[in-house]
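In what follows, a structure is listed as structure tokens, so that the remarks can point back to it.
Of the protein chains in this complex, one is absent; all others appear in place.
Our next item is chain A:
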């Protein structure tokens, strides 16, 4: 591609020489994110430290029509940060200040490059809870979480990132700085731009400050594991739990292949002979948690669990959750190309969807392991492949296209938490329909008239 003359010098003026990276090796390192098979190099990587610098970079980019891809930790799984049209990668990893944690107002205000785990730790240090809990929390940034509307392990009882974003500071591609929402739970003045920007995947504005709601830290957290013969059995147990009127904080499942891979990494003593496991957990007042865990154990047993155990202490609970969070990379031990997908179906169709996935995998002759957030119907079928085998990769693409179609047929969706990025864009119209796609593009143009922000992604 190449940049117009003078742009690099102007960028150095804005962020300083140390904030501009141009060497071929430095660009190569930004050619990809956590998504396999997508790869494109930027022309320059820019590290801003302030909102003013972000605004100046965007103004410059709009003026010269240079594409800009905002990037947090690059842990997304839909090629959302691959700079398909070159241009600038705007790395927000140096904007890492926690600006405030307020125990009276129950909120925190942070710069976008703060990692999710650091925000959660800062909250915990004040006996507060930052709820959104994506598997990638130690790495992913709050800005990236908001931009993708990340979900996580507490989604069932507590919802996802968007339920906790109170306000945003955002820079429009034209350089204007807006502040949406603020510090209030109740605030209905104007269109809800906070929600619009949450999940906008870096295509409408660059988030430079995020205000999130916190909760008082629950007194007790408990976790248990139930083993089943099959994933379908585990799904039936999920249905039984929900219909018994319990909404646990965590309800995650792994199939047999995932159990083996996670055990290989974390060595927790998980049962290798089971076809699936359900990791359940709850938080709240001590008596409530203890009571719920006992009820959950009973329901699982009645639903045919092979074995149910409760974690004896917090350390054990944490270890189990940590192991669940790394299912994806652990799965890659089975073969180094792992394509993970992210469909969601209404909870009652969970078992049927799992059967569909198994059927499709068998028909295409693929190894597809499945894990996910059972509680909210969010499944991650993950295909493990040999990266050299082009023919198998091709089959995998076809299989996933069928899996998406099945999810839509079940009144589900093509992505529950990872977002659209470049990887899912071809399937978006199937989910939204042509009219909504046109509206999306009009919204995109209103924010970004020159079309410089993250081209080739949602809204393009």
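FYI, contacts are C-beta pairs under 8 Å (C-beta built on N, C-alpha and C of every residue); 3 or more make two chains touch, one makes a residue touch a chain; residues count from 1.
Note that in this section contacts and distances are computed from a predicted model.
Chain not shown in the complex: UniProt lists it as "(Fe-S)-binding protein", one of "NADH-quinone oxidoreductase subunit C", "ABC-2 family transporter protein", "(Fe-S)-binding protein" or "Cysteine desulfurase". Contact with the undisplayed chain is limited, among A:85, A:332 or A:460, to A:332.
When the whole complex is considered, the residue among A:51, A:139 or A:301 that touches the unshown chain is A:139. Note on the undisplayed chain: of the listed residues A:30, A:228, A:280 or A:364, the one touching it is A:30.
Although one chain is not drawn, its touching partners on chain A can still be listed: residues 21, 23-26, 28-34, 36, 45, 47, 73-75, 91, 93-94, 96, 113, 115, 117, 136, 138-140, 264-266, 326, 328-330, 332-333, 336-338, 387.
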